[in-house]
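Taking it in order: structure first as structure tokens, then the write-up.
The complex appears here minus one protein chain, its other protein chains still in place.
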Amino acid sequence: MTAARVLEEKLASLYRAGGRIVGGVYLGKGQEAFSVALGLQLSKGRDIFAGLIRDQAGKLAFGEPMLDATRTYLGSALGPMRGRDGNIHRGRPKEGLPAMISHLGSMVSVVAGMLMSRRLQGRLGDAVGASAIGDGGTSTGAFHEGLNLAAVEKLPLIIAVANNQYAYSTPNNRQFACANLVDRAKGYGVEGYEVDGKDLLACLQVFQHAISRARAGHGPQMVVGSLLRLGGHGEHDDASYIPDTIKHSEHGRDCLQLAEECALERGWATVTELAALRESSQKEVDRALAQTSREPSPDPYKESWRALATSALVDEEK
Amino acid sequence: MTAARVLEEKLASLYRAGGRIVGGVYLGKGQEAFSVALGLQLSKGRDIFAGLIRDQAGKLAFGEPMLDATRTYLGSALGPMRGRDGNIHRGRPKEGLPAMISHLGSMVSVVAGMLMSRRLQGRLGDAVGASAIGDGGTSTGAFHEGLNLAAVEKLPLIIAVANNQYAYSTPNNRQFACANLVDRAKGYGVEGYEVDGKDLLACLQVFQHAISRARAGHGPQMVVGSLLRLGGHGEHDDASYIPDTIKHSEHGRDCLQLAEECALERGWATVTELAALRESSQKEVDRALAQTSREPSPDPYKESWRALATSALVDEEK
Amino acid sequence: MSLTYLEAIREAQYEALRRDPRVFIYGQDIGEFGGAFKATKRLSAEFPGRVLDSPISEDAMVGMAIGAAVEGSRPIVEMQFADFSSVGFNQIVNQAATLYWRTNVPCPIVIRLPSGGTPGSGPFHSQSMESIYAHYPGLVILTPATVEDAYHLLLDAVELEDPVIFCEHKFLYYHLKADALPTSTLPIGKARIARPGRHATVVAYSAMVHESIRAAEELQQDGYQIEVVDMRSVKPIDTGTILASVARTGRLLCVGESFPWGGVTAEVISRVVADGFHLLDAPPQRLNSKDTPIPYHPNLWRAHRPTAASIVAELRKLLKF
Partner (left out) sequence: MSLTYLEAIREAQYEALRRDPRVFIYGQDIGEFGGAFKATKRLSAEFPGRVLDSPISEDAMVGMAIGAAVEGSRPIVEMQFADFSSVGFNQIVNQAATLYWRTNVPCPIVIRLPSGGTPGSGPFHSQSMESIYAHYPGLVILTPATVEDAYHLLLDAVELEDPVIFCEHKFLYYHLKADALPTSTLPIGKARIARPGRHATVVAYSAMVHESIRAAEELQQDGYQIEVVDMRSVKPIDTGTILASVARTGRLLCVGESFPWGGVTAEVISRVVADGFHLLDAPPQRLNSKDTPIPYHPNLWRAHRPTAASIVAELRKLLKF
């Protein structure tokens, strides 16, 4: 969580400074507890984690190298996307980290297919695949079709709905009319859970349970975390449409601070240890950014400019 | 119901005889009670009825002229589709009868939009719009998006789900995993009902109730009727994939016969009256077909061959 | 008064809402927030209940607009990015585009597509989809290149009885300014000579008109006079104006920002050679983006799409022929 927060704060300040980051910066601030809890409960090499734009914390916890984020944001030619795609659109599909496309909902069926394939090959074992989605993303047809398909196939799919009350500027009441998004689970015949998405321990517990159910063959599991995005949709947005009353409510509390308070209270960490954690995260982030900054940008003259794996079939220019 | 049954039987026999009907014939046999109950509870001129391929009975009850069906099936140039589109793809959108496109689920949002427009114009009054869908159609993203949108806008939309256990050859258990489709209602924040779709009286009651709730401003209503398609997907299909045990079960009973038995039992009609009804329906069907048969086919030389209403903007040939 | 291309789109929507009570606007975040690009800024306050936030449901957004049009409304749908209209594709090409032909009921909707590349936007926020929609019968596809056209074509689109795909270019949103809006303009379907010339014709649309004009300016220093035709509408195509230009110059280069296979440039060239073969002194050429998705990194992005420099290079080859 801390590393993700520190990294994202740094990316945001690079964005504001201008120059190094072209395109947007999208933060997961306020959503780290929910995201990290999922990432921690999955294991890389076995499971699949299709994070979305606010899953920096979960991706790091799952095992995505921090350099993947910095390289993709800064467009390094050495990053997994080689400057072809940017910021949050990164991944390593062969390592259980599908690279999201922007169209919301589209990754759900992709994760289902990854699980299907493993099952068909007889090597699914007790792996699960997690697909993140926001409150807004649940309105897409792709989400519906993907989850329904996974339910029919009884695939070990975890749907993690981060209900941060807004889709960009659009509040829940313009997005859906059910009392709670978890009410959808029954309609798909999947098991559903609600959790306070700011509460790290509660999130860890609910994901642990849901994942163990999926591993045990009980089909898709839908976990809805209630939380608030502590910032704009992207760094270009000041989120002035979120009323102060919400921002200053219990709901608007910072999950990282809550986690730290909880750790201190329970004696799991001291103030010094937490400061050290922050400092080491800061160093890691600085190192990653320093390294990335020295790396080459993609060179249009060296680009292959072909979209097919089969080079013999590349259509002639013009 | 009787008229629809007689008409469809006649269309099926024309199809089998070959020659007059090109393309498929799709029957609503076994689904008339559910469909007609909806059509009867709506009123043309006020309400909207977007029937699908098995809604011959509902359309007639709603007030679609029988000639619209025969003309569209036989491709008369005088029909509402003028030979451009065929069979069940007919409608009179301005009269509350949208003309379905084939892509399942697509009509839900269209009906929502019709209602939205009337509300925006201040002329919605207590009108409702009904959109039919099958068990299979509920798996489409379009269905999900359309119903969710209608729920957000609290539109007086009736979703009539004819769960005939199969989508073409695909049984419910390959289509969805929930115990009952009505479980979906809560996830959209809409009111849901289940009914024995073979039982005309029960269907009439449940639609009456649902429609009155919608008229009173309680938003979308989802009615799921359980029934069986008594035939193939279309007349080219012998439905051999439906096990005899199901066909011969209580579930496979003919709703028209059940309705007639019920009418006789309760003394609402005599055997003679029912026979007379069948005969008059037969005459009506024969008249419609005879008239249609004398009508001209579309003439490619007289066709305008333009897809735009604004003729000045029709792109030159080639 | 000076206004940008984006402000012109906002003003046109203001004017459409003001003039015609049947108009309403539907899209994600377009209400109080004013839209991802602020194209509907303040409109929801100025026209309460007529500028509505939608769920993230492009298929249903378009379907809803079609239904509303049937009942007499004049909906404008804003896609947050053109790229996301792929989710509403089916409703656009199979429901909106066929409605009039099938039922005789017109379908007057306008779908606004914030289109085209900007640096750092990557494969899913940069697409130009005019060629996809233009392939289907029953749609009108507009591609304004100027502030004036952004305004007038949008207003005209709202008045049209047919479904319009309005491809507005994001790169022009802030860059392009005009001092004032003219009171009248060419009608939908007419192309415009953006710059007269006599040595070669460049047919372009949207942002590529400006790259072409810059290319023409550069070549002027070498004594070449390049005529630039701004198509304005890619369906219908004003073949007459294009042919007349080719008749003057004898040479044709067609420039587009979308992918190279098929599309606007191929359609233009096929028409010109079918009807004006004898007018050509050299083989007509195309310049499009490269045949890969649109890259994120500005270095790659600039090499992926046509620019003044690559247009100049093409024109030099053409002029030498």
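The first chain written gets the first letter, and so on, giving A, B and C; residue counts start at 1 in each chain.
One rule holds for everything that comes next: a residue touches a chain if its C-beta (ideal position, glycine included) is under 8 Å from a C-beta of that chain, and two chains touch if they have at least 3 such contacts.
What you are looking at is a predicted structure, and each value in this text was computed from that prediction instead of being measured.
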Neighbours of the unshown chain, displayed set only, are A, B, C
Cross-chain touch to the chain not pictured, restricted to C:Phe24, C:Phe124 or C:Trp301, is C:Phe124
From C:Pro21, C:Gly72, C:Pro119 or C:Gly262, the answer for touching the chain not displayed is C:Gly262
Touch with the missing chain holds, among B:Thr140, B:Gln221 or B:Thr310, for B:Thr140
Across B:Lys44, B:Arg174 or B:Arg278, the one contacting the chain not displayed is B:Arg174
Across the whole complex, the chain not displayed is touched by chain A residues 80-81, 84-85, 89, 91-94, 98-99, 101, 103, 106-118, 120-121, 141-142, 145-146, 148-149, 152, 306-310, 312-316, 318
In the full complex, chain B touches the hidden chain through residues 21-24, 75, 81, 83-87, 89, 101-104, 136-137, 139-142, 167-170, 174-176, 241, 297-301, 303, 305-307, 314-315, 317-318
Where chain C meets the left-out chain, the residues are 83, 86-87, 89-90, 93-94, 97-98, 101-102, 123-124, 131-132, 134-138, 235, 258-259, 261-267, 269-270, 273-275, 277-278, 280, 282-286, 290-293
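We take it that only the chains that are shown with their structure count from here on.
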Relative to chain A, largest Cα-centroid distance belongs to chain B
Taking each chain's centre as the mean of its CA atoms, chain A sits from chain C at a distance in Å of 35
When centres are defined as mean Cα positions, the distance from chain A to chain B in whole Å is 43
Expected list for chain C, residues touching two or more other chains, is 54-55, 57, 59-60
Within chain A, the set of residues that touch 2 or more other chains is 139-142, 174-176
